[in-house]
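Okay, handing you the structure first.
All protein chains but one are shown at their positions in the complex.
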Amino acid sequence: MAAVVRLMRRSDWLGVPAVLLVLGMFAWPVVSFLAKSVTDPHVGLQNFVSVATDSVYAKVLSNTVVISATTTIFTLLLGYPVAYTIARASGRRRRLMIFVVLIPFWTSLLVRTFSWMILLQPHGVINSLLLASGLIEHPLELIFNRTGLFIAMVQMQLPFLIFPLFNVLSKIDDAYMRASANLGASPFTTFWRVYFPLSMPGIVAGSMLVFVTSLGYFVTPALLGGLRDMMVAQLIDEQVADIGTWGVPAALSVILLCGTAMIFLIIKRATGATRKGARR
Amino acid sequence: MKDEMDNVPPVRVRSEDAVASIHRRRVLQGVGALAASALLNPLARAQAGRFDGKQLVYVSWGGVYQDFQKKSYCDPFAKETGARIIQDGPVNEAKIRSMVAAGGNPDWNVIDVTDTFLFNGTAHNLFEKLDFSIVNKSMVEPAYVTDYGIGTCAWSYNVAYNTKAFGVGKGPKTWADLFDVKRFPGKRMFRNRVYATLEIALLADGVEPSKLYPLDVNRALKKLDTIKDHITWWTTPSQSQQLIVDGAVSCGVIQNGRAYDASRKGAPIAIEWAQNLQSVDYLVILKGTKNLDVAMHLVNRSIQPDAQAMFSNNTAYSPVNPAAFSRIDKAISPWLATQKDNVAKGVILNAAWWQDKLEALDASWNAWRLS
Partner (left out) sequence: MKPGCIWRTLRGAVCLFVALYMLVPIAIVVVISFSSGQFLSFPPPGFSLQWYRALNDPAWTSSLATSVEVMIPAALLSTCLGLGAALMLQREGLPGAPLIRGVLLSPLVIPVIITGAAFYSVFRPLGLHGTILGLIVAHTVLCIPYALTTITSSLAMVDWRIAQASASLGARPFTTFRRVTFPSISSGVISSFLFSLVVSFDEVVVSMFVSGPDARPVTVQMWSNIRGDVDPTIAALASVLFVFALLILLLEAIFGRGEATEQ
């Protein structure tokens, strides 16, 4: 213990409160719950075996990953131009745009979900408008399926991508772009080979946040998704609440944790080389 | 099956004020009845102040349902005995399990739980055994009494339809009709829960109610397959109301209390009573509750005829105490699940049978849902 303290630099102490809080209040009890994956109902790996062999779990886990990844991609496609625009704007216009992006935040998840039900259902606002304008002949199936789920999830996740990204983009030095242009690069080349790589830390931060939080969604898929879109948190909730087993839910959580950790490590390796700036 | 109740019209649209005055009348009736019973009931007088300073937490499903349980059971009890009943909720089964696992005096004491949770919870030792010297079980239909929980209100799953889609009295009447997309087109709504859904499918497939259990799961799932793409699944009861009101579905499965509520507010909804699936909510006492005697008396208070009648008159959830029927409003009687005619057509859900099967059937159900 004393050796650890001696090895710590002054800046390290800054992180201690956070670490202590999370370890003591969260990590410790969570580990004892996760331990149930190998102790409930009896000691052994049978829960992991069930998860590995039963196709239901494979389907649900793959749903979760696919839906989260797709949500992340859509969010990135929509969010990058918006973050770029906000970063280029200044003063009042910037504040107005930030406000527009922040709006959904303040109206809770539950309210927004019911609002989407009203917007997306067969006689809802969107279908009525499309039918009235003659663009479609039959109402589109926009709800209780993956489409509705994506529509709702992307809207909820956009701010979580736009903000970290915008923070990074607003700090990108214009000088690089000007230098690139002066050296004869086309605007597209400047963007793709200078600006975009510089924005990587923001893209990675925002995407990871969106991806990881999407994995845990269950209210939205339960209320707006289809049967076949069941995500892992819904399954965990049903098993704990209705049946009272902790073993398989714990095993699924362990798998989520390990999977996410692996993805983090892979991304870190992949982007480590492009990290800019000298470290202290 | 001849059905005189076929043409019960849905409750007509009433203006806000009329509804409010009807409620006022009912509440006054209820209060009057309670006052009368308190004066005439020597037991009530003797209990005054008996539990002064004692506190209990009563937990239920929130919204109007819990509001009226509070007004019908908890408030009179508090007034008569001096106990303090705190309301909390909504019911969260995972939290209940955590509470009991943590030991000691649980945060929640008396809880309104579903029938499946009663049986599951009993098997997991979550509840206190009821003391029948305090809780007068003879007041309640024997089918709704168990060692660890006693019925508090009865309700049913009914066939419901949007009267704008089909016309009053011309919608689906039986579960089999729900599976007939040609005669009754449009999306239908089902609850996203295996319990009761399998029973509905089997009844629709022609299984005799008396031969329902043990459930033939494969047959039920095959029947559901025939309309799988036409089904919209609801998770919370409020969704079931919203779906019919919005016209997102033309018919489906709904709880009778929800249908009554929607209809009362002017929604174009009607229900049928053929083959209705009867179910009951139970009051249980969590294991480790300190003020156990207070809890037992509260449970006993909830099954008294006046409390039962007051709750039913306001919500259309049915009394479990037959004696309460003499105090039920004529207007609301047709909506009650345990009203004589409705019971005769009903099929009681066998929650006890589900107790051991839920885990196993869950696997097949999940596989079917994801396919």
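Per-chain numbering from 1; labels A and B assigned in written order.
The rule is short, and it goes like this: a residue touches a chain if its C-beta (ideal position, glycine included) is under 8 Å from a C-beta of that chain, and two chains touch if they have at least 3 such contacts.
In this text the structure is predicted, and so the values were computed from the model without any measurement.
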Contacts of chain A with the absent chain, listed as residue ranges: 7, 9-19, 21-30, 32-34, 78-79, 81-82, 84-85, 90-92, 94-97, 99-112, 114-116, 118-119, 124-125, 155, 158, 160, 163-164, 167-168, 170-175, 187-188, 201-202, 204-206, 208-209, 212-213, 215-216, 218-219, 232-233, 236-237, 240-241, 249-250, 252-253, 256-257, 260-261, 264-265, 268, 275-280
Interface with the undisplayed chain - residues on chain B: 57, 61-66, 86-90, 92, 94-95, 97-99, 101-102, 104, 107, 236-239, 241-242, 245-246, 262, 265-267
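The rule is short, and it goes like this: only the chains that are shown with their structure count from here on.
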Interface residues, chain B side, partner chain A - complex: 92-94, 97, 116-117, 120-121, 124, 187, 192, 232-233, 235-236, 239, 242, 246-248, 358-359, 362-363, 366-367, 369-371
Chain A - residues contacting chain B, complex: 54-56, 59-60, 63, 114, 117-118, 121-124, 143-144, 222-223, 227-228, 230, 235, 237-245
